[in-house]
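With one protein chain withheld, the remaining protein chains of the complex are depicted in position.
Which chain is which? They are A and B, in the order written, and residues in each are numbered from 1.
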């Protein structure tokens, strides 16, 4: 892995296609090692500090599990209010302090740009585990890993993104990441929650074909992958507008059966009711496997930024 | 240990006498290993996730210590409000996600039946660390382990249970578990807080002899073991009724001296004032050893459900 140069993992769009291939390949190796019951000591003697200035149990447990599976140790801060920030300390100073303890830092923070600020403060690797409405690159990478595992490829896929495409950090990052490949998109959203023009324009410029619709059933007719997200009532100025359309953005088993054969169903979780629970038994319902994929992908990233891969 | 078949530990009454013997014997082996200073790697490479939807420091630390003592790793959620449940996620989905990270799950939850629901959601082992007013099986097993260690036997014992026998989950489970053996009971409680008829009837049908009294001094005259619990003011409709009797359910050193010689004093802890602190020096005051016994008993359970015993 002599080609790896990134000190940090800050943005989904920071990686070249070659680097992404390196990450996905190494994640695959680690996943096979784990399923073979092999014990790894890639990070033996190293300490990860997870710093979660806002709670995100899923992401925190996934990173901490990844570190333990690599043979490393973890020190954890799961809540902002127990940090020195509550005493007026700057993020810069918190990071300068924690770099004195840990070898790698995973940061979750409510403010856009926090991870970049942290990375500038220290020579130790910083992994962005979500910076408010900003980036959540390890989510995008595990989404990509899931797509390749579930479909066996990325090129030539038609990927449908459905739900709240306006506010969803996850779908924005994933769309831009997938634009590195030969994919086409179907964007399925109510008019008020469409994919932002800025992203559509960038995809256009990169020659990616996009279809748009506000009808879920229509949108999934040709899709190889459906990435569902939740539509939140609070996004609507007019609650009755939400009530009129909410049921039409619920993926039912009937809808799945009417979609393209073998369509892969993904969701970043947590789900509330936007996927009916009887879809869980559908063989290509991949959302729980998707969550599990966070572990090998984060193992790969931890090892790569630590120079242990 | 080829006979072990249970995937989960959900209820104190799920085990056969043979299975209980297996647990207690393995706990004894682990306790000896620890006191000999031996380092175990029974759970090496495995990860435990503790999921505490309500806080219980004692139980959580005990399970996490057990996992570390076996050479395993731990990822921990110590508070519900930092889980995805606060975003509307179902327990089923939380468990389906965590099974993608961890090899074993320990769940504490305020709702009866939560552990059963969790166990149905996953093929990974689930250990119930208390489901509201429901079960807390590992507490009952460590109680049993303590009785055998302190008295050298279970059969032929007279066990007094004292305090709030109506609402105490702990004493209900312990009574039913002990009914597998040749024991007799003394139930010591104020009239308003007596052992429920349902449990007395089941014990009757199984041929267990029961005496009942509301006087602590009388109740412990013949007992080999006294299991104290706390009487809480809020259980009484009439606070003055509580004030009248509260002092008569405090175990003093004088009472201990007047009881049967060598009586073993137990308590699930935390204690507030229902055992005077000068009882702590009494040689057979076993409650702190009882707490410590949680570690080898939980080590045994973790190893057994993981197929590593």
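We take it that contacts are C-beta pairs under 8 Å (C-beta built on N, C-alpha and C of every residue); 3 or more make two chains touch, one makes a residue touch a chain.
Since the structure is predicted, the reported quantities are computational estimates derived from the model, not experimental observations.
*Asks:* Out of A:97, A:218 or A:248, which residue would touch the omitted chain in the full complex?
*Replies:* A:97
*Asks:* Can you say which of B:65, B:167 or B:252 touches the chain missing from this structure?
*Replies:* B:65
*Asks:* Who touches the missing chain here, A:44, A:120, A:153 or A:244?
*Replies:* A:44
*Asks:* What is the set of chain B residues that contact the non-displayed chain in the whole complex?
*Replies:* So the residues of chain B touching the unseen chain are 37-39, 55, 57-58, 61-62, 64-65, 68-69, 74, 76, 78-79, 269-272, 277, 280, 288-289, 291-295.
*Asks:* Could you pull out which residues of chain A are in touch with the chain that's been left out?
*Replies:* 44-45, 47, 49, 73-78, 81-84, 87-89, 92-94, 96-102
Here is the rule we use: only the chains that are shown with their structure count from here on.
*Asks:* When the Cα trace of chain A is superposed on that of chain B, what is the rotation angle, expressed as a multiple of 5 degrees?
*Replies:* 120
*Asks:* Between chain A and chain B, what is the separation of their C-alpha centroids in Å?
*Replies:* Distance between chain centres, rounded to whole Å: 41 Å.
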